[in-house]
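Missing here: one protein chain of the complex. Every other protein chain is in place.
Chain lettering (A and B) follows the sequence in which the chains are written, and residue indices restart at 1 in each chain.
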Amino acid sequence: MSSQALFSSLVLIALLPLLSALVATVIPASHRWITPLASSLLLALASILSLLLSISQWNEPTLVWEKTWFTLGESTVTAGILLNNTTLVLLSVVTFISFMVHLFSIGYMAGDKGEQRYYSILGFFTFAMLGLVLADNLLLLFVFWELVGFSSYMLIGHWREKDAATAAAKKAFIINRIADLGFIIALLIIWGHTGSFSLTSFNFEEQEAWRTGAALCLLLAVMGKSAQLPFFNWLSSAMEGPTPVSALIHAATMVVAGVFLLIRVFPLFTPLALDVVVIIGSSTAVLGALAALHQFDFKKILAYSTISQLGLLVAAVGTGAYGVALLHLLTHAFFKAGLFLGAGAVIHSLHQAQHSSHVHFDVQDIRNLGGLRKEMPITFFCFSICAAALAGLPLFSGFQSKDAILVSVFSWSGDQVWRQAFAWTIVITSVLTIFYTVRMLWFVFFEEAKKTALLTIQEVPTIMRIPLVLLSLGSLWWMVAFHPLDFSGWLLDSIQPNQEHNLFITWLSLISIPTLTVLAFLWFKYRKKPTTLGFLQEGYYLDYLNSLLVTKPILAMSTVSERIDKKGLDGIIHGFAYLTVGLAHLLAWVDKNIVDGLVDASGRLAKGFGSIARSFSGGQIQSYIFWSVFALVISLFWFLFY
Amino acid sequence: MHEYLLSLLIFLPLIGALIVLVLPAGTFYGRSIALLIALLQGLVFIFILAAYDTSLTGLQLAERARWISLAMGTWGEVRADYFVALDGLSLPLVGLSVFIFIIATISSWKVEKSRKGYFALLLVLNAAVMGTFCAQDFLLFYLFFEFMLLPMFFLIGIWGGARREYASIKFFLYTLLGSILILIVMIALLLSTKSSNDTGTVVHSFSITDMTNSANILSQSVLDPQRGLELFGISVRVWAFIFLFIGFGIKLPMVPLHTWLPDAHVEAPTAISVLLAALLLKIGGYGLLRITYPLFPDAAMQLSWLVALFGVISIIYGALAAMASKDLKRLIAYSSVSHMGFVLLGVASVTTEGAAGAVYQMVSHGVISAMLFLLVGVLYDRTHDRMIENYSGLSSKMPVYFSYTLLAFFASLGLPGFSGFMAEVMVFLGAFKSNGVNGLIHESFAIVATLGLVLGAAYYLWTLQRMFFGKYHFKSSTENTSLVDLDQREILMLLPLALITIAFGIFPQLLLNFINPFADSFTETVLQTGKAIQAIIRP
Partner (left out) sequence: MSLQSIYILSALLFSIGLVIVLVKRNAILVLMGIELMLNAANLNLIAFNKTVPASLDGQVFALFVMVIAVCETAVGLAIILQVYRHYHTSVPDEINELKG
């Protein structure tokens, strides 16, 4: 394919979702039924195009198209597309998952008041995400980075009348904004020291401190977007949004943008920075998994699971195995999207059932669910496949990618004790993952029906089953390699070939993971009452810490600054004003009583004369005449007798 | 006709004002004439764009006529010219002014109280603003600068809200104080500079171009760096810089000289708020870039850190105060303080990025703040209530209004894709780079300033959540028939603004074509002249 045609088709792929957004906005409300179909069609087109493109361009040399975006003095900032294997993987994943979510939404969002708005923002999100994936420089990437954050804000807060949803949206955006300061500062450092926004070459001229600084600042941004340690509480609240959105944005695509960024700017990271990356990633992984084990909300389990898996991805990049991270990103995108859509299917059909039977309870609370495997067999089947991939059972994609992560972590740790400690947290995370996955599966599908027994539940419509089936197919081993136990397949061989293998770890996983799964099933079967720790259920009280350490001080400062404005600054101004006015009054008194006194005296004199003269002119003609005659007579006498 | 374009731009509104005044009172012609004049100015501006050459640095479309010439015997001659011209700094601002005046006139369409006077004053203000941005002669600039106060005082004082007298007097006094400081420096400059090419007698010219050239400083004059006159242990040149900085800082406004702004905004009618935020504040930044920095580059190099510090304080403090505001209009007024802080920071960096970013921010803020104030006006027209806490769930009642508000809020909080983001990024880049390039301000200023972005997001999103989301109600009553969605006139005002901020956000080169040459020459002149003068002071 010629370079120009390739460029055009990439632009087309990115613009198709934008077109979908536009279509969803302009379709009149009377024809709103067209919207989901048109949007899905456009996304299908985009996804097919990008799949074809990916297959044809796989393993081709890196291509860059650049055009001048703007110039600042001597320097030029370009905008363009960077195309390599990483881009192709993400391109296909984003368009495909987005297409699946669009399909699923046709059923899920049917009859929603803001359906058109939903599709337009979903389309816009996909566009922004594709832009992020394709961007060839950091500034452009940051533009789309923020735009996906914006779409996430709009979609989390899709149900505008729901206070929890809008609060979660705000929280997500602001926490991401705080983390994005890191991105901005990294941009500043990179621009200030290298004079470009290039994604691939970082010419720091021996200034390793600045380089590490830039890398750590970028890591901060990644920690926000990919919900890492101190920032991950936004992701669990983000579950207030529609479930397909959670599948697309908060599991498969946007949250992995951070990991994608790490992979893109991998050359920037100094060994020191990489160590920090592993520490952050592995702590998040284990903390997320622990919290997932103590959630009762169906979607929150998945949210914390996502946090934990994102931690694994970040840790994998930190160990230097960015290819492995990309591999797990791919498999995770499929099985986690599948899990979320499965959860969505459960929630949807329970809502439908509640609607017809007028029994109301929280359908997301797993303590209320149970026994759904009989009522919703297809959902159950697909959900189980994805769950097995999450748990890392052999024959599922998760096994291979997790195996790869474990191998790379242990090869990174070597003999260093502290490194081994972090490597072991990854192992613990994997074990915990099995437990929370089984717990979720058990309570929703296996346990005897509790409140759900009151309802007549039906399987979701076909349009929602298709994505489930497709995604669960994508969670099988062949996504990674033809050999079900080997992680070196088409992807890893092309991105980061010659990954070390560790047969000991592979075999150990092969044996221990199924064993642990069975154990977990038995555990939950015989331990009836679900328990939880408040500390873990509340996500380590991060929300509380947030408000204590950030929100409240800022609000207090804002009140103080407003008071300074009103009382302090304006007080000074008013003080000056009163002083001036007081002085003016004093001067006025002096003027009136002393200066004016003299003037008044002469005035009064004049006035006295005036009043005499005035009495002659009383406005009466006859008195005028009298006086003139009188004067005439007097003057006559004068003339005659003197 | 090229040579008269700028005069046409400045005097058209004055002619319009005359016509409005001659017309009988109580007719609707006043507003039509005002709109016609504004549109004609738009046409003139298109001609200006066509005649302007972006590849050139320096002043273009210059018009120069002898205005005042006083022979003062042996001391020389005082000369002030009618000297108007445009460069990469003036042109974007003039364009912004032309555009905003059209919008403001449409926005004033429904003014009821003594229309004739209102539109006449609006046109006078228009002329003064155009003149300020075009004038290249200090006296002329000062004249227009002061002339702006008069219509503004009456427009706030007569057509304003409940506390309009207080607000207008506060505005007037504050600005007057600034003007006096500028006047002092202007006189000092007149005394100590001469014209570039005078034969025989010394010509004390008011031309800014002449004043900028350090070779024109008279030896043994007040501002002669070699003479090194000091006042309270600080060089007179530094004092002059500080005076100009305060004078323009009041206009900008910069914390702590900003308290006139929230009051003036809250009390002013919508269209006047728009003009105030979009244009009048820009004169502060314009003055810094045109006069303060080029005329006293040596002092600027000494004190840039102070300018940057006030910029950062404005950014943070304005955002915090906005967060605590209960009145929507007050919130937006404070957000203006915060955003104009970026201008200070950009100017203080004296880098191409920073200077370009400052100009970009001025234009961008002009467009975005106009949108924000129009939106507040829309709500106020309907309910006469601006208190945030009295509203909830407006998005369901006024969806189109909500969309525009969402757009304006996100544009203002610096979402990429809108002009504000571009401007802020450029300012940050410049401020961060400054230490490495010219050593004027430390990197930490830029880093601390980024906090403003988070605070911006916080207060805007909080406002969105409080006013637009949740269940609909207004002041505890759920039924209010007056809350109807935007009408066509309002969309006509808002849509162009929205499109422009998006266009400038995606294609910054549209504006940078004009700004770049100016930013380059500004940086170069200030740094070179500054170093040269400093070399004289400390050999």
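Note that in this section a residue touches a chain if its C-beta (ideal position, glycine included) is under 8 Å from a C-beta of that chain, and two chains touch if they have at least 3 such contacts.
It should be emphasised that the depicted structure is a prediction, and the values quoted were computed from it without experimental measurement.
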(message) Given the contact rule set out at the top, which of the displayed chains would the hidden chain touch in the full complex?
(response) A
(request) Consider the whole complex, including the chain that is not shown, and state which of A:H31, A:K113, A:H483 or A:R614 touches that chain. (result) A:R614
(message) Using the touch definition from the top, which of A:A209, A:L548 or A:I625 touches the missing chain?
(response) A:I625
(request) Please give every residue of subunit A in contact with the chain that is not shown. (result) 614, 617-622, 625-626, 629
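FYI, only the chains that are shown with their structure count from here on.
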(message) Going by the contact rule set out above, which residues of subunit A touch subunit B in the complex?
(response) 68-74, 139, 142-144, 146-147, 150, 153, 157, 160-161, 163, 166-167, 169-170, 173-174, 177-178, 180-181, 184-185, 187-189, 191-193, 554-555, 557-562, 565, 569-570, 573, 577
(request) Could you please specify the touching residues of subunit B with respect to subunit A in the complex? (result) 170, 173, 256, 258-259, 262, 317, 320-325, 351-353, 356, 393, 395-396, 410, 415-417, 421, 425-426, 428-429, 432-433, 436, 443, 446-447, 450-451, 453-455, 457-458, 461-462, 464-465, 468-471, 507-509, 512, 516, 519-520, 523
